[in-house]
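My questions will all concern the structure given below.
Only a single protein chain was left out; the remaining protein chains are all shown in position.
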Amino acid sequence: MSKKIIEVKNLKKNYGSFNAVKNVNFDVFEGNVFGFLGPNGAGKSTTIRILLSLISPSGGNVKLFGKDITTNRDFILSKIGCIVEKPDFYKYLSAEKNIELFARISGVKVDKSRIHEMLEFVGLRGREKDKLAGFSHGMKQRLGFAQTLIHDPELIILDEPTTGLDPQGIIDIRNLILQLKNERNKTVLLSSHILSEIELIADRMVIINKGETIAEGNVQDLLNAQELIVAYTVDDINKAKQILEQNEIPNFTCLNNEILLHTSQLQSAEINKLFCSNEINVFSMETKRKLEDYFLKLVNH
Amino acid sequence: MMHKSATVCRLSPKKITLVFFLFLFAKAHSQIVNGNQIIYRVYAQLQKAKDYKVDATIKVDLPFIRILPINAKIFVKQPNKFKVESKSIAIVPRQGFDQLNKILSDTNEVTVIVQVTELVNKVDAQIISLIPLQDTGDLILAKLWIDVKQNLVLKSVLTTKLNGTILTEYSYGTFANYGLPDAMIFTVDIKKFKIPKAIAADINSNATKKVDKDLKNKKGKIIITLSNYLINKGISETVFIK
Partner (left out) sequence: MFFKSTYNELIKIIAKPRSYLGLAAITLIVGLILLAMKLDGGMYISLLTSPFEESLTFEGNLLNGNLVGFIILQMLIIHVPLLIAFVTGDLVSGEAAMGTIRMLLTKPVSRTKILLSKYLAGCIYTFFVLVWLAFMAIIMGKWLFGIGDLMVLKSDGLVVLQQEDVAWRFFFGFAIAFLSMVMIATLSLTFSCFSENSIGPIVSTMGIIILFTIIGTIEVPLFDTIRPYLFTTHMAAWRFMFDKPLLLNELWFSLTVLLAHIFVLLGIALYKFQRKDILS
């Protein structure tokens, strides 16, 4: 079993009478990509800021690399690279100067060649000397990545990293995260609203709502234990409806020539057999919006 | 037989009165003549030095002014050119060196009154007052203590409309025969010194200020010591251009 990089237990944060975080618990293991989900106002940003010592907790325990964040701040932060919300830089300095500034206080010796290499890595080659005031949002996101990785941290915390990126950019970030995990054994905590991204790349995840943990665990395990939505594209939708009704299978809706069924993975195969045995041709069988539905179901419960 | 002396002793009261007033008139007239003569002799002595340059040390001893003694050069050229040249800031009395010369230059403008004599530094000095005939000028009264034997002004009190009253004491040495002093002590009335707070540099200061209640009644002194006179060597007019 991998060692725990992040341990959060009974985390609380109050602002007067308002409880931003009531009871958040999760663990992040070394080498994992960890998804951090929750609706707006759930306490995700507050939790991330507590992990990074930007906010002090009102209660609970937060350990990173086995050490308490409140008493080992400098040690812990030397091993972390992060983007919190949108990356902000000094507008009056160039891209190169910005990276140099943050690198200088990141605890490692960084030279200009490394900075240029990192800027090229994030696709900002040739823009080193340009002032940040002229950068688009996407370029700033890329620069944020450069800043995050310049000192080769063990833990990378990313808060909405693909916001403002074009589709190619989103793919690039996804590939980068996988590369960091698979090739460099980095641990990544990824907070995102793009659920498909989490589903595709996260190993484990936690979902919080109203300041509390409502689900935590391996992504596939969580999703497999739940109902699926399966869409069957059939040639005779009326006959398919009849068959389902006759077999007392209630949870379905029809859309054009698609039948959408709430079912488990096992049952979906049985239904496929049922259609085929009743001479209904099944052209395709597709699992739709698993995580999104799971997420919505949990948070609206 | 009647004696002639008996006839002389019997002058009438009218004649005695006449003689008495004649005597008084003669005395007064002789005084006026004497006063003018004294002034003239003093002035004539001063005129011997057509121009001169002298080294001066100016020490200011005034309650409201804090300044170290400074060295300066003083240039004077008859009839009325005067210049103080110094690397440092020199503070001199407004009625300075040349005021006396101006006053003594024309006795037709003043009434000369010879008063009593007084001892000044163990020297018998004749007190002479000069009152301007016209009141349009700046001078109100000049009172001089003059050593008649040496034709030197030992002390002067000048009162002017613009500059108030200033007492000057002179002491002489090597250049007494030119009427040029070795030292001059000016005593200045400081009652009228008023510091405008608005431009004082220590606004908002926490420093305690010693208030001398008797200050208003005090006087201050400026002591000018003169040495190394260079007399009648010629001084260019350009020296006096500001």
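Per-chain numbering from 1; labels A and B assigned in written order.
Here is the rule we go by: a contact is a pair of C-beta atoms (placed from the backbone, for glycine too) under 8 Å apart; a residue touches a chain by one contact, two chains touch by 3 or more.
Predicted model, so just to flag it, every value in this text is computed and none were measured.
Counting contacts over the entire complex, the absent chain touches A, B. Across A:85, A:235 or A:279, the single residue that touches the chain missing here is A:85. Note on the undisplayed chain: of the listed residues A:107, A:123 or A:138, the one touching it is A:107.
Taking the complete complex into account, residues 49, 52-56, 73-78, 80, 82, 84-93, 97, 101-102, 104-107, 147 of chain A touch the chain not shown. Within the complete assembly, residues 63-68, 70, 72, 84-94, 96, 162-164, 166, 188-190, 192-197, 199-210, 222 of chain B touch the chain that is not shown.
In this section, only the chains that are shown with their structure count from here on.
Note: centroid distance chain A to chain B, computed from Cα atoms, is 103 Å.
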